[in-house]
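Below is the structure I would like to discuss, written out as structure tokens.
All protein chains but one are shown in place.
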Amino acid sequence: MNFELTDERQMLADGLRRLLADKTDLKAVVEGKHPWSAESWAALAEMGVIGALFSEEQGGFGGAGFDLMVVFEEMGRAGAPEPLLEIVLAGGLIAELGSEAQTAHLEEVIGGGTQLAFAHGEPGSRYDLERVAAKARQDGDGWVLTGRKSVVANGGEADYLVVSARTSGEVDDREGISLFLVPNDVPGLDIRAYPLAGGGRGAELTFEDTPLPGEALLGAVGGAFAPIETAVARATCALTAEALGLMERSKDLTIDYLSQRKQFGQPIGKFQALQHRMSELLIEVEQARSAVINLAGHLDAPRDEREIHVSATKQLVGQTAKLVVEESIQMHGGIGMTMEYDLGHFARRLTMTEHRLGDTLYHLGRFARLRAA
Amino acid sequence: MNFELTDERQMLADGLRRLLADKTDLKAVVEGKHPWSAESWAALAEMGVIGALFSEEQGGFGGAGFDLMVVFEEMGRAGAPEPLLEIVLAGGLIAELGSEAQTAHLEEVIGGGTQLAFAHGEPGSRYDLERVAAKARQDGDGWVLTGRKSVVANGGEADYLVVSARTSGEVDDREGISLFLVPNDVPGLDIRAYPLAGGGRGAELTFEDTPLPGEALLGAVGGAFAPIETAVARATCALTAEALGLMERSKDLTIDYLSQRKQFGQPIGKFQALQHRMSELLIEVEQARSAVINLAGHLDAPRDEREIHVSATKQLVGQTAKLVVEESIQMHGGIGMTMEYDLGHFARRLTMTEHRLGDTLYHLGRFARLRAA
Amino acid sequence: MDLSYTDRQQAFRDELRAFLDEKLPKHLSDKVKLGQRLSKEDHEAWHATLQERNWLAGHWPEEHGGAGWNAVERHIFEEETTRAHAPRIVPFGIAMLGPVLMKFGSDAQKAHWLPRILDGTDWWCQGYSEPGAGSDLASLKTTAERDGDHYVVNGQKTWTTLAQFADHIFCLVRTRKEGKPQEGISFLLIDMDDPGIEVRPIVLIDGEAEVNEVFFNDVRVPAKNLVGEEHKGWTIAKYLLTHERTNIAGVGFASQALANLKRIAGAEMQHGRPLIEDPLFAAEVAKLEIALMAMATTNLRVVSAAADGSAPGVESSMLKVKGTVIRQEINNLTRLACGPYAVPFVSEALEPGSNIEPVGPAYAMPATAEYFNNRKLSIYGGSNEVQKSIIAKTMLEA
Partner (left out) sequence: MDLSYTDRQQAFRDELRAFLDEKLPKHLSDKVKLGQRLSKEDHEAWHATLQERNWLAGHWPEEHGGAGWNAVERHIFEEETTRAHAPRIVPFGIAMLGPVLMKFGSDAQKAHWLPRILDGTDWWCQGYSEPGAGSDLASLKTTAERDGDHYVVNGQKTWTTLAQFADHIFCLVRTRKEGKPQEGISFLLIDMDDPGIEVRPIVLIDGEAEVNEVFFNDVRVPAKNLVGEEHKGWTIAKYLLTHERTNIAGVGFASQALANLKRIAGAEMQHGRPLIEDPLFAAEVAKLEIALMAMATTNLRVVSAAADGSAPGVESSMLKVKGTVIRQEINNLTRLACGPYAVPFVSEALEPGSNIEPVGPAYAMPATAEYFNNRKLSIYGGSNEVQKSIIAKTMLEA
């Protein structure tokens, strides 16, 4: 039993923290000057941060749960909006399922030259991974894709999209879902991009009779559910680690504020009611950290055990995120509601993590069903 | 719109408060010297408190929701364990459904000379009113009753029992439930009585081939569900009003303690964290009061509307009761856990109100289903 | 005990409903319903419509141009207008300054300012908070020094809602530095067109800029604009905080928000069924509905006591705390109900006059912004922490 980071991971964390502190311009993000920074992205790639998301055999130098945790906690702590989670999702699926030609893209991805997105969610799917209505039908050697993908993070910026579509079965069957690796300029693809509340951009994608070559298929026909679930488990680890970083930073900002801000003649941190609430917050953030550790340590566990931790961690982190956002703003008072002050961005980004990969109630119910199974 | 008590009810409340303050001997209850006091019971009857639970046409001089509220809030405030709720249930059913011979008992009931109990719940029914497994089969002009009734409050002390049994249908059918008015000494009735955690006594009743005359039937054959639900709605109003009184008293004891008890050189009521928690408690108790008012004001509403309020009020009062019990004990510290101090009895009795007529989660789910219907 | 309205109150409610049916334009109620922001013209038009019927300041006494409503009537008005998605009456002139002038103003001040509030000549905003003096109003620093028949005002106010629309501001200013901090404060009326005033918007976490900073740099204010006695402004501030907070529980808003939440949860699908059928989601909605049912009655209890002449005491603090928490929780659940479509953040789509197509369902568009915007509910108007301290003080010193 050991809860220390390895030296390599500690170095990565330290370096990343310095890099992001240097490169992250929250004002620019908040004022909509850019959804994220190309300069940061290049620096992340150069430092090897993208590579840290892949295993050595995939061409990276990391890829374990604790690598994800270290990287994303720092991203969260900085409030950095760069679309790294899309690499975990789409890049992870390419690495896992791709043909030689497809995995060849990963070198560019790790080098920072290729942007990815995972086009899976649909207007009616909410957080269910198996609910896919988009259809791909075979057409000679190739495929024809039709359907709509909603709130695709980085969907407008990605050079390549990993797109799910149903090749057989009913809308909620686990069997019959296939994946395709698609460049962003295929015919019949309409993209409406827009800003997201926590930074970055999303897009609605509409495929209308989009012709795809046979080589676009990623993995086995109809067998994509299990790999998608695995990739989402990894992404949940990353996203909850990011939320953890966001919480740590929000907490630190609040502690600073409580120490500095005076009211009725003393720092408001001297008021016992606020002290106790702050202590409760601290306790819950430590709980959230433990939950992320649990998930990071179980990404390679058998499916049911892994998914128990996916839902447990997403539930607990989501619940804690709400507490941290609301208490941080409340303890700051009005200043906590302004976008001029950094907390605004952290609060927004943190809150939005609940709307990705399933929210607190969704995972609470899922955890109970998994436990009963 | 008017939230003032009528003069009559205000007089009843004031008189009852004085009477109970005088007659209630909590030490005796806590030490198990008696489950409740025969002397108090006689005094309650003499003051007309039992009669206040019945309408004039039933031989009483009250019977409205706000009469129940006034009486039971005072009972709660005193922590009085006398089995008045059984009168609302069993007495209410006799008044509603009884033949002339059966309703004739009510005079004695109102006069304090006859004790009642409502034998309805069973080991497998939990809080479902329609789940009745006890069976009554017709036998000539009479009936034969077999089955088990569990945690029957006052079951060992009652002179007469109102017993439910199934005369047709499946175990959870609403149709096919019948009621019988039965003296406590019928053949084949086994009674195991025991103390209850909040004061008073309960009993397990086992009927084995108990013969009953035809006149024992109370109301129409198989049609008892609706009257039972109505009686339980009234009892829920009474029980939540009692809980309100228990909460008010627990709150008052806690406020006194916070003002008197010193720690670190000042009254602990000066500590802001406790102040704020106490304020939250006060707010919730006012919410509970409003909920009881809502139910009292809707006892005569159409069934669905009435039952919405039954579940809403029981849910909210149950939730508040837990808060009040736990916070009162916590703010008292160790002394709050001793039975020497009155709070112990209030906390126990208040907590036990959750285990009667459906708990918080039960009614939360029921409310949601009623709303969806 | 009687939970229903009297015949007279019911008649008033019916009259109101008919009025709203006829006079509330659909384009306006649609905006309110969808959470779109209102323009200055929208507000002014609605105020004028109400004033035609003498209902803009219904709770004002008739001698000052009101309808003399008691607390129950005022409650009915608020309930019905909210239910109809009418714009909220901008409170600064009608609900705040008006009653202050009636109680503390000179006859000349009443005669001059009150009619201008009613006919819309003046748009008021409120200059209370300062950087560093939020809940602790007594520590405010903006100064007003007497110079002949003028005060010279210097300092800064903040969180000034809708200052961008306003042409006048009522301010708490410090007129004396010695003595207890509460005893050197005065209440001053200031023309926003005066030289030396600058308004800067504050962008909030919901992307909106409805609040502002207001800077005063040697602003000369005629001494006749002092309301009440010099140095006695604290009394007025307290009066406003405890007596004139309208609709503090926000029951009407909460009811609307809850109905909206239920509509959304009926439209959103989860596992192929309406989200509202999910037992856990339904239970969360149920908890809030049950709390709101109780709070509506708590509110009526307070309103009813006020109509009978009781001064609101600690009850208004309780309503503030519980009312804001319930509304915030409804906002939270509404955001969650919208699922992934709560994340797109097209702030311009909420601006008056926008015809940007929503990204997902129209109801999802304002959900996140409203959640964040309404965090303010527990902060302003005396933060919930301040309210809890007031309650505790009353309780423990009783």
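Per-chain residue numbering starts at 1, and chain names A, B and C are given in the order in which the chains are listed.
Operating definition for what follows: contacts are C-beta pairs under 8 Å (C-beta built on N, C-alpha and C of every residue); 3 or more make two chains touch, one makes a residue touch a chain.
Computed from a prediction, not measured in an experiment: that's the story for all the values here.
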| item | value |
| --- | --- |
| Among the chains presented, those that the missing one touches | A, B, C |
| Selected from A:G63, A:G176, A:G269 or A:G358 as touching the chain missing from the view | A:G269 |
| Option from A:E280, A:D304 or A:E340 whose C-beta touches the chain left out | A:E280 |
| Positions on subunit A contacted by the hidden chain, ascending | 1-6, 66, 255, 258-259, 269, 272, 275-276, 278-280, 282-283, 286-291, 293-294, 296-298, 309, 312, 315-316, 364-365, 367-368, 371-372 |
| Contacts of subunit B with the absent chain, listed as residue ranges | 121, 123-124, 126-128, 131, 150-151, 171-172, 192, 194-198, 202, 204, 261-264, 271, 273-274, 322, 326, 329-330, 333-334, 336-340, 344, 347-348, 351-352, 354-356, 359-362, 364-365 |
| Residues belonging to subunit C that touch the chain removed from view | 279-280, 283 |
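Note that only the chains that are shown with their structure count from here on.
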| item | value |
| --- | --- |
| Most widely separated chain from subunit C, with each centre as the mean of CA atoms | B |
| Euclidean distance of C-alpha centroids - subunit A vs subunit B, Å | 52 |
| Geometric centre distance via CA averages, subunit C-subunit B, whole Å | 43 |
| Computed distance of Cα centres, subunit C from subunit A, in Å | 38 |
| Set of subunit C residues in contact with two or more other chains | 279, 385, 388 |
| Multi-partner residues of subunit B (each touching 2 or more other chains) | 272, 275-276 |
